[in-house]
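Have a look at this one.
Only a single protein chain was left out; the remaining protein chains are all shown in position.
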Amino acid sequence: MTDFFKGLSQVKFEGPQSRSPLAYRHYNKDEMIAGKRMEDHIRPAIAYWHTFAQEGGDPFGGRTFDRPWFDKGLEGAKLKAEVAFEFFDLIDVPFFAFHDVDVAPEGATLDESNKNLRVIGDIIGQKMQQSGKKLLWGTANLFSNRRYMAGAATNPDPEVFAYAAGQVKAVLELTHELGGENYVLWGGREGYETLLNTKIGQEQDQMARFLTLVIEHAEKIGFTGQILIEPKPQEPSKHQYDYDVATVYGFLQKYGLEKKVKCNIEVGHAFLAGHSFEHELAVASSLGMLGSVDANRNDLQSGWDTDHFPNNAGEMALAFYYILKQGGLGKGGFNFDAKVRRQSLDAADLLHGHVLGLDTLARGLKGAVALIEDGEFDKLLDDRYAGWDNGLGQDILGGKLSLADIAAKVQADGINPQPRSGRQEYLENLVNRFV
Amino acid sequence: MTDFFKGLSQVKFEGPQSRSPLAYRHYNKDEMIAGKRMEDHIRPAIAYWHTFAQEGGDPFGGRTFDRPWFDKGLEGAKLKAEVAFEFFDLIDVPFFAFHDVDVAPEGATLDESNKNLRVIGDIIGQKMQQSGKKLLWGTANLFSNRRYMAGAATNPDPEVFAYAAGQVKAVLELTHELGGENYVLWGGREGYETLLNTKIGQEQDQMARFLTLVIEHAEKIGFTGQILIEPKPQEPSKHQYDYDVATVYGFLQKYGLEKKVKCNIEVGHAFLAGHSFEHELAVASSLGMLGSVDANRNDLQSGWDTDHFPNNAGEMALAFYYILKQGGLGKGGFNFDAKVRRQSLDAADLLHGHVLGLDTLARGLKGAVALIEDGEFDKLLDDRYAGWDNGLGQDILGGKLSLADIAAKVQADGINPQPRSGRQEYLENLVNRFV
Amino acid sequence: MTDFFKGLSQVKFEGPQSRSPLAYRHYNKDEMIAGKRMEDHIRPAIAYWHTFAQEGGDPFGGRTFDRPWFDKGLEGAKLKAEVAFEFFDLIDVPFFAFHDVDVAPEGATLDESNKNLRVIGDIIGQKMQQSGKKLLWGTANLFSNRRYMAGAATNPDPEVFAYAAGQVKAVLELTHELGGENYVLWGGREGYETLLNTKIGQEQDQMARFLTLVIEHAEKIGFTGQILIEPKPQEPSKHQYDYDVATVYGFLQKYGLEKKVKCNIEVGHAFLAGHSFEHELAVASSLGMLGSVDANRNDLQSGWDTDHFPNNAGEMALAFYYILKQGGLGKGGFNFDAKVRRQSLDAADLLHGHVLGLDTLARGLKGAVALIEDGEFDKLLDDRYAGWDNGLGQDILGGKLSLADIAAKVQADGINPQPRSGRQEYLENLVNRFV
Partner (left out) sequence: MTDFFKGLSQVKFEGPQSRSPLAYRHYNKDEMIAGKRMEDHIRPAIAYWHTFAQEGGDPFGGRTFDRPWFDKGLEGAKLKAEVAFEFFDLIDVPFFAFHDVDVAPEGATLDESNKNLRVIGDIIGQKMQQSGKKLLWGTANLFSNRRYMAGAATNPDPEVFAYAAGQVKAVLELTHELGGENYVLWGGREGYETLLNTKIGQEQDQMARFLTLVIEHAEKIGFTGQILIEPKPQEPSKHQYDYDVATVYGFLQKYGLEKKVKCNIEVGHAFLAGHSFEHELAVASSLGMLGSVDANRNDLQSGWDTDHFPNNAGEMALAFYYILKQGGLGKGGFNFDAKVRRQSLDAADLLHGHVLGLDTLARGLKGAVALIEDGEFDKLLDDRYAGWDNGLGQDILGGKLSLADIAAKVQADGINPQPRSGRQEYLENLVNRFV
């Protein structure tokens, strides 16, 4: 045992009335709800980067955190892995997720980087076996190194594409080896800083090629997890091609990949794209594209990616509504792509952040289940569209009538429809009743 | 002649040094530039709604304009048509565009509305013949009447869909009859006010059905103009399905319509969707979807659709760059979807607004032509991506190499790419040199 | 009794487990909490405009509501008053608020308008006596009529200022007569549409003069209620001078009025100004300027004023925290400046909206009381700043040390402070524990 979390013990469920400073009040992993353990609904994961690699810097100030593994190369990476698995145990969460550069230091060449990754990958593999912890997903960091400043797959220089390909190959294979259930691509630099030096069509072709190569390689090595794209509208780039779910869907279709890839939807990214979180989930679900979730929240007044821990149970209830309606996230889960604030210097703060997040998710889940079990919400929705289930509605949707047919029918039948209340306030009350 | 524009005469090109309060300083319709008359590049159109039907109201105040044709039913509509064609002549612009309800009053039934439309349609047809003015596009207003409060094609009530179909049939046919070169669909209510009462997937199926019916009817009646969707992210709805170009593209592909429809891109709608105008044009052009433009600007500090007249020549130069690179707008044009402010009460203000817009477009066009003719801008762009034209780049794009092949190549060749300057500041200087 | 609310009966508190479609689940007006009846903490008010005068229009569509009092002049206004007091009873709320034009139709002249106002004012007075309902505040609508399109007090035309003065005099006097506890000024047109035609300094002088006249008149007639300014950053104007609390404070100080006026803070206006609601309350409270609240919420994705009913108990808990810490709102209260959506056509929707709002406020109030009574939150806050209570902190704040003294002390004492955790995640957990 390291002494990083000295004095802190495993967080337990103690119920809403608990007076402990550090306890789960709502998240009770073994509680059965809607036929499953709560943990199996949520499938929560710890993000290696935010929790262990984040330094507390921001654009106007440097590192505030003082972690004993910083600036210590491979030895630091080993210590970091020790602490990480201690944390997984303390917070009592079954999954984690990582980028290559979170777990192992980059080398001067791809070869050297991959060697480092292999060393730490083996350690992580052993720890997983010992602890029973699982990998929700792996991913390659194709945005921090200066070589990627103008994109990885979409770089004007094909050698950068090649380097990125080499990097992804290694991480995808490690992910597979570790039993990872998903592989994620987030294209933070796949976009542009200025249109003035950018060929959008060319770059999209490159991006599609890259994605195709990854899918083919995954199939070749027998990886049966989900391939996920994580949409984000901008930041670090001025514009990113994976803007939101709808944009990603259009891109995938253009290149015939829409059956091979799903989305990993992040709360804060939805917000930055001008959408509610539930919107992105509803859209993705309706397109068969809802694969996994990056749980966090964005500060409502900040125009950049803040990655706060979720604290709004109502928002999460709507999220779980769409997830439950599609039968759950399958191989996906809720990865905490959330970080403690740069002023949250203490080891305990890492626990408080995740407790906040898990209790919020648990409340959301319970609310959604209650809403669905009550039944009135869904009934109202079905009633509203009932007209489309037969008669005129089915004739139209079924393609039986031409525009002229329909127009003739309006005239013949004197159709002059009167609006009906949308009942929004009643529905909002109904949702609040269960959250 | 009516006396609405009493004292005002046709606006003429007088050059940048003119001291007249009302003159074109840059827009010179017959000036040849890049092989075409300026007017033939821009193909400007007057929007009937903003120019003749707008009342000057806003959410906190009612009508400020005092037009003699308001509240006068069909007689008012006739007077309005008189004034409209006088305006087209005064401002010396070849095209106009309209919604059904702009030109003719709605009746109590679809039948009655269509009769009114027929009466005014005939008058407009005669005036077009006399004046040589042309119809850039027609469209049906499927959003103002309360029957459409929950959508037209996407309404939960199929009778509303039917009514809308009847309305579009009439306007599409009138557009065809008048020689309209495009037909536009803007789905201001095709979206939702709250997800709580909305089935997104169901509504998108309805919307696709509607669009398909329109396309089929257009083909049946021999309409060879462009069918255009006008993207807008929100307002009046909280969320609209035609959010932006990329979203529209995904929707069209899903239903196999991407070859049948293009986009009419509005400056202010791009801004409200979190994009620059040039972004939307570049995306649309790269997808073969750039059909026409709604020229205006959005106030940069207002979070709603302001429809100011364009005043930024630099922005328009970038727009024309993409338009010229794709060989122009074809049957499309620049429709002034712009309105004078509600404090701009005078008839002369209508002229000043359009002069501002046309002079801005003319400066933009000239800037773009100069930028292209200079050649350095395009050369820099081509040079930046030159690596993709052969060797490794072509092997990758051409599908010759698998992920493993590429990774092996990185190792074998010791590929370790160094970044090159993106030269953004130089490019911005270069653009400003010509604007 | 009118039949507007036919079939609906008074909304009662039934507790969280109630299955009734229409009941208070949290708002229990007579429940004692923190030493007062819940109603006396919240002092809720119904906004006459949104509830009875709103037509359901938006910038892209007209009226959707079908109220029997619309378009019926003074007779309609009488019917509206009947329905209003029926509603106050059904929803069981003690206060209401109004603009002159909400209750009585405008006439062709100020005189005529004031006569109408007098007629309806008398009726309202009688109904107040009969029902025991009270007036939270009155206000004059100085923004809807076209005469105010360029401002009321800040109009370039002094006659418009004069007209506005006459209007305010009448409403202020009626407010006083009806025992109104506050008088509100919201300057929706006191700003500009374009700086190009605006003299900011001149307009601010006019605005200060107007406010001074109102204050003097209030004193003269013995009105002892609060005079409140309601900040809003924009809409309908591009920019409004009462941008936010801090801006209003600077304006008041410049003209020596900061002791005479407080703020009426609206949730949605805070959001549109780039602030959280609790920020505006905290700022106002720290300046002694927190007078009253306009309860609503803004849609998080819409860039305009949406006036939804509040549904976020967590947000309201933070609001009540600041209110309770300053000893309550005094003569102020929570006015529901919230409207049912334009698709919410039914009379019942008006009740559902207000129930949503009141239950949300009740949950917020209870959460804030629990947070304060628990004590840890305030203790942490006090501890964090404890260094300022004595020693160096007091020497600095007390003005005992010059810059040079302090610098010398840093050197002499080797001061080299180490940061301490800000504990944000723990605090967020703590708040969520009580909400």
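Quick notes on this one:
A, B and C are the chain letters, set down in written order, and residue numbers restart from 1 in every chain.
FYI, contacts are C-beta pairs under 8 Å (C-beta built on N, C-alpha and C of every residue); 3 or more make two chains touch, one makes a residue touch a chain.
Here the structure is a predicted model, which means the values were calculated and not measured.
The hidden chain makes contact, of the residues A:10, A:131, A:301 or A:394, with A:301. One of A:148, A:183, A:336 or A:388 touches the chain omitted from the figure, and that residue is A:148.
Contact with the omitted chain, checked across C:149, C:323 or C:348, is made by C:149.
Checked against the full complex, the one of C:158, C:222, C:327 or C:375 touching the unshown chain is C:158. Interface residues of chain B facing the missing partner chain: 16, 21, 25, 64, 271, 274-276, 300-301, 309, 311-314, 340-341, 343-346, 348-349, 352-353, 355-356, 359-360, 419-426, 428-429, 432-433. By the touch rule set out above, chain A reaches the unshown chain at residues 56, 58-64, 143-146, 148-150, 188-189, 193-194, 234-236, 238-239, 272, 299, 301-305, 341-343. Counting over the whole complex, chain C has residues 108-111, 146-147, 149-150, 155-163, 165-166, 168-170, 193-197, 199-202, 204-206, 209, 212-214, 216-217, 220, 233-234, 239, 243-244, 246-247, 249-251, 253-254, 273-276, 278-279, 282-283, 286-287, 318, 377, 380-381, 384-385, 387-388, 391-393, 396-397, 399, 402-404, 406-407, 409-411, 414-420, 422-424, 427-428, 431 touching the chain that is not drawn.
Methods note: only the chains that are shown with their structure count from here on.
For this pair, chain A with chain C, the centres built from the Cα atoms lie 38 Å apart.
In this assembly, the C-alpha centroid of chain A lies 35 Å from the C-alpha centroid of chain B.
Of all residues in chain C, those touching 2 or more other chains are 64, 301, 341, 343, listed in ascending order.
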